[in-house]
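Only one protein chain is missing from this complex, and each of the others stays in its spot.
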Amino acid sequence: MDVIGENTFILVYRDRRRKWIVRPGETPRLHTHLGILDCKALVGEPFGITAKTSLNDELVILKPTIEDMILKLTRRTQVIYPKDLGMIMVKCGIHSGSMVLESGTGSGATTALLAYLVMPSGHVFSYEVRGDFQENARKNLARLGLLEFVTLRLSDAKEGFQEKDADAGILDIGDPWEALPSFRRSLRPSGVIAAVTPTTNQAERLVEKMKEERFVAVETIEILMRHLEARSGMTRPSNAMVGHTAYLTFGRKTL
Amino acid sequence: MDVIGENTFILVYRDRRRKWIVRPGETPRLHTHLGILDCKALVGEPFGITAKTSLNDELVILKPTIEDMILKLTRRTQVIYPKDLGMIMVKCGIHSGSMVLESGTGSGATTALLAYLVMPSGHVFSYEVRGDFQENARKNLARLGLLEFVTLRLSDAKEGFQEKDADAGILDIGDPWEALPSFRRSLRPSGVIAAVTPTTNQAERLVEKMKEERFVAVETIEILMRHLEARSGMTRPSNAMVGHTAYLTFGRKTL
Amino acid sequence: MDVIGENTFILVYRDRRRKWIVRPGETPRLHTHLGILDCKALVGEPFGITAKTSLNDELVILKPTIEDMILKLTRRTQVIYPKDLGMIMVKCGIHSGSMVLESGTGSGATTALLAYLVMPSGHVFSYEVRGDFQENARKNLARLGLLEFVTLRLSDAKEGFQEKDADAGILDIGDPWEALPSFRRSLRPSGVIAAVTPTTNQAERLVEKMKEERFVAVETIEILMRHLEARSGMTRPSNAMVGHTAYLTFGRKTL
Partner (left out) sequence: MDVIGENTFILVYRDRRRKWIVRPGETPRLHTHLGILDCKALVGEPFGITAKTSLNDELVILKPTIEDMILKLTRRTQVIYPKDLGMIMVKCGIHSGSMVLESGTGSGATTALLAYLVMPSGHVFSYEVRGDFQENARKNLARLGLLEFVTLRLSDAKEGFQEKDADAGILDIGDPWEALPSFRRSLRPSGVIAAVTPTTNQAERLVEKMKEERFVAVETIEILMRHLEARSGMTRPSNAMVGHTAYLTFGRKTL
């Protein structure tokens, strides 16, 4: 059975808004407004247990999912939301063995999900022009144990990829149309690309360029997510809702 | 390079609404209102080529994605939509090596995506009470080459699973609350379940029962998807939109 | 009490999708797939009664609301949806006594609602360049008994309005930015304008021009409407949904 180790990430969970991800070795004592949690004492215990704080408050200790890990990375730079990532993964058919190109790396959050899905036999090649972003991403991927499935390149995707015959390409840069020819050259025929852009103007310009570059099955979508507060006799949609994150544009390479 | 074989599925693509999935061996000549396509002649060709019909109309030949394959299965029974599946996969952290429980099997569409993601080292155990559904699902999975990653059981999940320590559980039955104790017993601690229910009443009853069964991080969401018709100077959201598919309820097992 | 007359519009109602608006004098016998309804026999009866068809099917006879009348006009040309009209009316503060400018008249559906709200002491001045549209709108308004509260002008709003100090202006034309200076000159200070445009490009260009013309409180919104199928124990949002009608842009004139 899976037990908590010194270097295992643990999710300390109280509710949707009060949760922490730490490693007992790094954070032997977690200070929260609900009291102090002795994380060191959790080593050797199974996931799923309930632990008490110094104020006698109860917290559940869970194994973080890849979604938890991605959201944890959110605080530093903007990341693609899980609702959008899920759709991208399904539409691009990312799975074990896939070879994926990404530009740019950013915080490495999307890279991490890609690596998690393509491992052990697949690989992610992620291009980034900013050295500080790449360094941060490298640290994030290393901490998640996913670095071996990723090659980080400090280079501009617009100049071209070193790789060939990728199964899929993820574009998360401000001017994705500029990188389209590079992606086209390095994708296998029938390979899928997904681009993430906040504005309608970007989506418009990108779609135009994708048609020029003979991509087909070109479509732009937006994904909205709303919580339902399901409670006996008082069920209602949540007032809190994110109105917009990004448009997702997809296309497939033809010869 | 990936070439088309007799038994390869090919996606014959014209636009979002006019597309077909066939195998050259089974469908040597594809009759469409755009003319007849000689599929036999495509054998040996690479994906991504453009082929002409007897009416001189152009069709693109693509390698179907797992999403294409799932949507193809839609015609027979109701399936979970890609927008919902994507979210489920990310929130449950399904990937290569995962062991997943499913109830029920239905058409096998969700089973297929699960198998596609957990292979080669993971496995899906899918329970179904209707023999005809199971047979249809078996045929679908076999055609997709995914059957070896799935064990289909003709049994009611409410009576219990034979397996233990599953990483995730997917509930796609009308009364998921009845199967919760079975899932609880056969999930590893901290394992995630996802349930798909069309009505608010089901979500309400399920959430209540999940709390009784000490699941945490319980949340119900709905995912809405809308197309953006991105066209130079004329960009607008699509009029056509599916207003509702299902609510997705998630939770994690505690000890 | 309100009774049905020869020239009264009646709403023959079966359900959300099967309903007819007729006048007994014009349509003494209404042929439907549910049988023939003797409308002539309804004269002198109160609204709210149930009548039987020749096939013994029951239909309810209601007094049409202004929304029913607007939707009836939909079949001929595109009209602004009630969900959008409601928001426009509240944001523009249209009520009895208001003086409103409109461009263009179209089918007269919006004009009709405006007239209905401003009467008896207010007035609507509606400009239209196409004579056939204007004639159709005139007929529609006359049939609704609202023509006396409307002045229809066969003229281009971009050339200017004859009127001054209007309380509000409604723009339902393809290039509303071109008519902004006219509206500005003929609105009272602090008067509100509302423009209806399907595309993001139009909204973008309009907002830019509105700021140039020193309108303030400029905002663009979209209104989405979804039905909830509320049924005991089986409540769920409707699958059928209109994904997009138009963006609504508002602004207020400053000196």
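Per-chain residue numbering starts at 1, and chain names A, B and C are given in the order in which the chains are listed.
Basically, a contact is a pair of C-beta atoms (placed from the backbone, for glycine too) under 8 Å apart; a residue touches a chain by one contact, two chains touch by 3 or more.
It should be emphasised that the depicted structure is a prediction, and the values quoted were computed from it without experimental measurement.
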| item | value |
| --- | --- |
| Selected residue (touches chain absent from view) among C:7, C:78 or C:96 | C:96 |
| Positions on chain A where the hidden chain makes contact | 198-201, 222, 226-227, 233-245 |
| Residue numbers in chain C that touch the chain omitted from display | 1-2, 13, 16, 46-50, 60, 62-63, 65-67, 82-83, 85-93, 95-96, 113, 116-117, 119-120, 165, 188-190, 192, 200, 203-204, 206-208, 216-217, 219-233, 235, 237, 247, 249, 252-255 |
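Keep in mind that, in the parts below, only the chains that are shown with their structure count from here on.
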| item | value |
| --- | --- |
| Centre-to-centre distance between chain C and chain A (centres being mean Cα positions), rounded to whole Å | 46 |
| Length of the line joining the C-alpha centres of chain A and chain B, rounded to whole Å | 21 |
| Of all residues in chain A, the ones touching two or more other chains | 200, 204 |
